[in-house]
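One structure is given here, and the rest of the page talks about it.
In this view, the complex is presented without one of its protein chains, the others remaining in place.
Then we have chain A:
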Amino acid sequence: MMNVMTEVKKQRNFAYPSARGYGAAALLLTLLPFLLQNQLYYLDTLILALLWASAAGAWNLAGGYGGLLSLGHAAFFGIGAYTSSLLFVKLNVSPWLGMVAGAVLAGLMGWFIGMITLRMKGPFFGLATIAISEVLMITAVNWTELTQGSQGVNIPYKPGFVNMAFDSKIPYYFIALAICLVPYLLARWLKESKFGYELMAVRDNEAAAQALGIHTVRVKVVIIAVSSSITAMAGAFYAQYVTVIEPYHEFSFSVSIQMVLMAMIGGLGTASGPIFGSLVVTGLDTFLRDVFQGAQGGIQAMMYGSLLVLVVLFVPEGLIPWFTRRFRSGKGEK
């Protein structure tokens, strides 16, 4: 009897699924949008969940693996959204190129922010990132010639692959899935690459990492730049999917916190954590909207806040590591 139990426990391996597991997951992810084809509401939830999973996953690369608690990632989300939308609306550049341009711009911005915040320790880095996203928000509101200010930007609906606009929701699903896989695969790579080990060493003890010959400055700046670019890609996709962007939302503190919250809930510094966290939060959001019939936005946000407090206090490592630990009786890594 005991042997059977341990066998079962061995097979329930969340962190490193088998090849068969990957096959099943790939099949499910491919079929899922077609199964939900007639339930657009749930398909929409799923697409948004994947979108936020990409942003949270991107945040997690710097915040979870690098220990850089950014509270202003909305800055990069907004840069991505605005770059692709403005290029499309004003110059008729394809959003695909706009997404790349946004990612490059946000990457450069992330590089610059990484350089200027190097000396900041502890909460100072978080405060600086809040200030940066606020500065960008004020710029976007006041630079009306470029951004149309607080009115926001409307993206005209011209369906076609080049314009990243489709009649069906299914293509959006696959784009979101593809973007979501970028931070996921990068996170998996971090777990088994020299750069990843260097990064986690810097997170755990910067002075010791430096003493061992790790170029801590380079490691931190690179991860912030990479994290920023991917966040911008999520922002560009968001703009295309929702078709309207406004500075008070895209650059807002609540967008920054949403990424942190999702990564926290799933598990900081785990590849699948942000995806799981995003599914939980977005699913909860849809559920609450059903229950309260969309009447009060305040209740959803109160749930987010309480969830954040509860996770910080009771499962600070996040749900994925917590599950993994429970089902694998404490052995092996997170």
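Note that contacts are C-beta pairs under 8 Å (C-beta built on N, C-alpha and C of every residue); 3 or more make two chains touch, one makes a residue touch a chain; residues count from 1.
To be clear about the criterion, contacts and distances are computed from a predicted model.
Asker: One chain of this complex is missing from the view, so tell me which of "asparagine synthase (glutamine-hydrolyzing)", "Deoxyribose-phosphate aldolase", "Branched-chain amino acid ABC transporter permease" or "Paraquat-inducible protein A" is its UniProt name.
Answerer: Checked against "asparagine synthase (glutamine-hydrolyzing)", "Deoxyribose-phosphate aldolase", "Branched-chain amino acid ABC transporter permease" or "Paraquat-inducible protein A": the hidden chain maps to "Branched-chain amino acid ABC transporter permease".
Asker: Touch as defined at the start, partner being the missing chain; which of A:130, A:181 or A:201 qualifies?
Answerer: Of all options in A:130, A:181 or A:201, contact with the hidden chain holds for A:130.
Asker: Pick out the residues on chain A that sit against the missing chain.
Answerer: Within chain A, the residues touching the omitted chain are 69, 71, 116-117, 119-124, 126-128, 130-132, 134-135, 138-139, 141-142, 253-254, 257, 260, 264, 296-299, 301-302, 304-309, 312-313, 316.
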